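The complex is shown incomplete by one protein chain, all other protein chains being positioned as in the whole.
Order as written gives the chain letters A and B; numbering starts at 1 within each chain.
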Amino acid sequence: MANVYNDNAHSAAASVGTTGGHGEHGQAHEQHGSGLYWLIGTILAIVTAVEVFWPLLGVGEVGLVGGLVALMILKGAMVVMWFMHLKGDAPVFQFVFIAPLTLAVVFVLAFLLLFEGTHAGVAG
Amino acid sequence: MATIERPVQRPVSVPKAVTEPTGWLSWFSTVDHKKIGIMYLVSAFIFFVIGGIEALLMRLQLATPNGTLLSPDAYNQLMTMHGTTMVFLAVMPLNVGLGNYLVPLMIGARDMAFPRLNALSIWLFILGGLMLYSSFALGGAPNAGWFAYAPLTETAYSPTHGMDYWILGLTLTGVASIAGAVNFIVTILNMRAPGMRLNRMPLFVWAQMVTSFIIIFAFPSLTVAQVFLLFDRNFGTRFFLADQGGDPMLWLHLFWFFGHPEVYILVLPVFGMISEILPTFSRKPIFGYAFIAYSTVAIGFLGFLVWAHHMFGTGLGPMVNAFFSGASMLIAIPTGVKIFNWIGTLYGGSLQLKTAMYFALGFISMFVIGGISGITLASPPVDLQQTDTYYVVAHFHYVLFGGAIFGIFAGAFYWFPKMSGRYLNETMGKIQFWLLLISFNVTFGPMHELGTQGMPRRIYTYQPGMGWDFWNLVETVASFGIAIAVALFMWNVVVSLRSGQRAPADPWDGSTLEWATASPPPVYNFAKIPRVHSRRPLWDSKYPEMEVSHSQGTRPMKRKEVAALDTGDQDQALFDPSTIHLPAPTFGPLWVSLGICVVFYGILYLVDSNYLSVIAVVAGLGLFAFGVTSWLRSADRDSAGAH
Partner (left out) sequence: MSEVSTTNAPAGIGHGHDETSMGVDSRKLGLWAFIGSETLFFAALIVTYLIFKPVNEARPENQLPHEFLAINFTAGLAAILLASSLTMVLSIAAIRQNNQRMFRIWLGATIGLGLMFLGGQVYEFYHLYAEGLTLGSSLLGSTFFVLTGFHGTHVAIGVVWLSMIMWRGLKRGYSANDHMDVELGGMYWHFVDLVWVAVFTLIYLLP
């Protein structure tokens, strides 16, 4: 977490330092053909179908949760990278999204950890 | 160590202004960052005074044991509103106001990135504050503390609509804060003058940028907690109701995940102000620019990892306590770095003891006291002894009053000439400083002692014979000294606005870009956007012979360019400011914020009067939609005019 946050901060600062006022990044308007979008859309549909049938495969508790979370991350990454065009876009966009996303993941994990022990107390 | 002798002031030529809307109505439609900044400062200062009056009433109640001035309920309302006001309606918007006024000037921009969004922020802030205060007239103010610990906030214990006003009023100001923070982030990252790299930005701008990131990362947690509470109170959910499976601890965690970063939201911009004021009045560059900038980032980052130190008293277990205690103590490192950088800036400087400098020095010493008591509280065993006592009250008043408010007064004296074209009276300012410093310390210093003796905070009265009588009386008397000092400041502002000494463009011989334009600045800020070659563009252009472009203590690098500030004086004579395109005033943001406010009033009474509330919600949405169309029309006209 610490590294991701700081590295991003530094790279944002460094990239500005070198461009110094007039951006050379441009925007990542790589003109993806519609074909790529259809491909991504198809993969997302297939992954969603796999997700629905995943619990029926009998992969055990860890495999079930791990697999579903992995598939979720795969889908989310595809939406962010290609549909929202974050892949190859200006580093500053990546920073202002990935920094809070990282914080959000840490936040969720920390809260799950903090509340893990309290369930018995609260519930029973 | 090199200091700078001040040369004869060179007048900065400024062409005459483009036509600017005037009259009182113009304040309601303005999108000018300077006017909005002043609106923030004035409204926040009014809230500061109101919050101060609430504090005085509480002090009068506590002056003697078994005080009868206030009922317990009235005391709870005043305590809640004092905290909420000072945090959300005073210190935060005072910082935002100074930032609004100064950031575009400091980075050489003509306005904020989104001027209309900026107008939305100020109106949401003002309406949110008014909504919060309307609760006094509409059935009772919030009464469960600014921290609003569940389950005290649930309807069983807080049956009036007060807490609903707290939730919805603060949501309005929260939306304003997030919109404002996004605006600052984009402005600072994207609107800098040519050559103004991130590592050349004034440290106040750095502080505002980090603060803005903290705001957009921290506020959602508060908003979610408030949404849960609103639903608990009005729509039958059970998030914080322990008897139904809910968990009051969830409120604590969500609130303090916001609440601790909030402390840095309050104080980081003030660090930035101090980092601007000290070099100017020490006549030498800031010591360790990069350390101050990056320690600001470090504080912002660590600020998210320490929230549970507000909750040691809840019994989180040794592992959790150890982690949060360690992380809290870590924050002392970047904060200490700043303190030593400031001292390093003063060291060997040619100090000019203007009032702004008095307050800046007062800030450093008071903040160090608050910081040290903070370190003691970061230790769980000590905290368990002191938590919920006046020791904690003393700690955060040293940080937020002795720290933030002293720093903001320093900023006020420093930038008032820029905003008004007149100096604040120095003599009155110095009297105010000494009065404030002494009465502040006499008010809050003894609270350390009372807290150590076990006097609990958040109580409306106490019994005689506890050994608390003497210091409580002293504190109450001294608190009126604070009031007189603040009144003196108000008097100073009024007198100085009418007949203060006229200030030139660059009254303190500053180093940053806001001093390169007239006082007060024209609506377009700079006739020509300056080109920046160093961290101290103005000093470099005023003292080309001095090697000031790098901090003392690091090996000075040879500068290539000599003229740092290309304001192009010759060009300016030929320059016609009417060619500068600025966004037109619009009432759109005002309608939008009024619409949201009406919707919120509707939601607030949805349970009591369904019919009227639905009408209010629908009417509010209509007003919102009308505002959006008027906003878009104005935006379209502007983008058409820009081409």
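Here is the rule we go by: a residue touches a chain if its C-beta (ideal position, glycine included) is under 8 Å from a C-beta of that chain, and two chains touch if they have at least 3 such contacts.
This one's a predicted model, so the numbers in the text were calculated from it and none came from an experiment.
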Considering the complete complex, which visible chains touch the unshown chain? A, B
Can you say which of B:Ser29, B:Ser134, B:Thr160 or B:Thr223 touches the chain missing from this structure? B:Thr223
Given that one chain is not shown, which residue among B:His82, B:Arg110 or B:Lys418 touches it? B:Arg110
Given that one chain is not shown, which residue among B:Met191, B:Leu351 or B:Val382 touches it? B:Met191
Counting contacts across the full complex, list the positions on chain B that touch the omitted chain. 31, 108-117, 178, 181-183, 185-186, 189-194, 196, 216-217, 219-221, 223-225, 227-228, 231, 235-239, 244-247, 250, 254, 527-529, 575, 579-583, 635-636, 638-639, 642-643
Touching the missing chain, which residues of chain A? 16, 19, 21-27, 29, 31-34, 37-38, 40-41, 44-45, 48-49, 51-52, 54-55, 61, 64-65, 68-69, 71-72, 75-76, 79-80, 82-84, 90, 92-93, 96-97, 99-101, 103-105, 107-108, 111-112, 115, 119-120, 122-124
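The rule we apply is simple: only the chains that are shown with their structure count from here on.
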For chain A and chain B, what's the span in angstrom between their mean Cα positions? 33
Taking the complex as given, what residues does chain B use to touch chain A? 185, 189, 192-199, 213, 216-217, 221, 242, 245, 247, 249-250, 253, 257, 297, 301, 304, 308, 316-317, 320
In the complex, the residues of chain A that touch chain B are 2, 5-6, 9, 12-13, 16-17, 20-22, 92, 96, 99-100, 103, 107, 111, 114-115, 117-118, 122-123
